[in-house]
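I am attaching a structure below and will ask some questions about it afterwards.
For this view, one protein chain was removed and the others were kept in their places.
What follows is chain A.
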Amino acid sequence: MVRAPGRSDGAVAQTGLLAAGWGVAVLLPLLSGLLLAIMQHRGLHLRWGFSLAAYRDLVATGRIGVVLDTAWMAALVSVLCLVFGFPLALWLARDARSGFAMQLVWLCLTVPFFLDPSARGLALRLMLSAGGPVNSVLLHLHLVHQPVRWLLFSDFAVMIGLLGPNFPNMIWPIYLSLTLIDPALFDASRDLGASPSQTLRLMILPLALPGILAGVIMTFIPALGDNVVPDLLGGGRTEYIADSVMALSTSMNYAGASALATVVFALLGLLLLPFFTLRRMLARPATA
């Protein structure tokens, strides 16, 4: 533990000031945005009062199902990112020696943060369209006799669309947590006769759990709120949370939109719970 340095030069005071500003400009609006769900408004004027009407509407219009459908899709995307992302992160953290290949992978994982979301969605829509390259190749190879329709404007297209942008979000935190593992532990594990799968299961995974948790949060949450991918690739078959939020706010039903937001928050809270339980279980010394 490093002792906090005594010489602060006003940095602590500045941070306190910034935190206060953050409270007013960020936390307060977020909190009041949530409270709007149980208050009432007419147009853009707030009326003080308490009402659960927004929640009754939410249930009546089937928007709870929208939240669950979206959560299911986001969970699927997160699991796929985790399954395919963990080995890549492990490779980057352990096996890759700095060289051209590693630099290239880093670049590939950084650029997606800064690509325009609509450009990506549009490009993918062109790739998957009936006359697009994917269908052309399939037709040429005589794998199919007419263009595959479910490639585009389907839940499959939404899944494909969400995988790419969120994949790097999974890799970065896992990579960081893996680099924090003392390299000597890997040697110790091998010297003590652990097989690679035992090392993975009993040593790497528990130590990388904070990174995995961060990675899952960083993929699940953007996937949950994405509006461009369902809009450009989903074709309106399934309604997603972003569609609902947009529709509710376009019709100036801010109380309804806010109620939906509280449901999303409750869901996120519920989903985080098992993670922390899991973490506490793994933090306990293993007996087996």
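The definition used in the following text is that contacts are C-beta pairs under 8 Å (C-beta built on N, C-alpha and C of every residue); 3 or more make two chains touch, one makes a residue touch a chain; residues count from 1.
Following the convention adopted for this analysis, contacts and distances are computed from a predicted model.
> What does the UniProt entry say the missing chain is called, choosing from "Thiolase", "Aminopeptidase", "Fatty acid desaturase family protein" or "ABC transporter permease subunit"?
Per the UniProt record, that chain is "ABC transporter permease subunit".
> Across the whole complex, list the residues on chain A that are touched by the chain not included here.
4-5, 7-9, 11-19, 22-34, 36, 41, 44, 46, 80-81, 83-88, 91, 103, 105-124, 126-127, 129-133, 136, 160, 163-165, 167, 196-197, 217-218, 221-222, 224-228, 231-232, 241-242, 245-246, 249, 254, 257-258, 261, 264-265, 268
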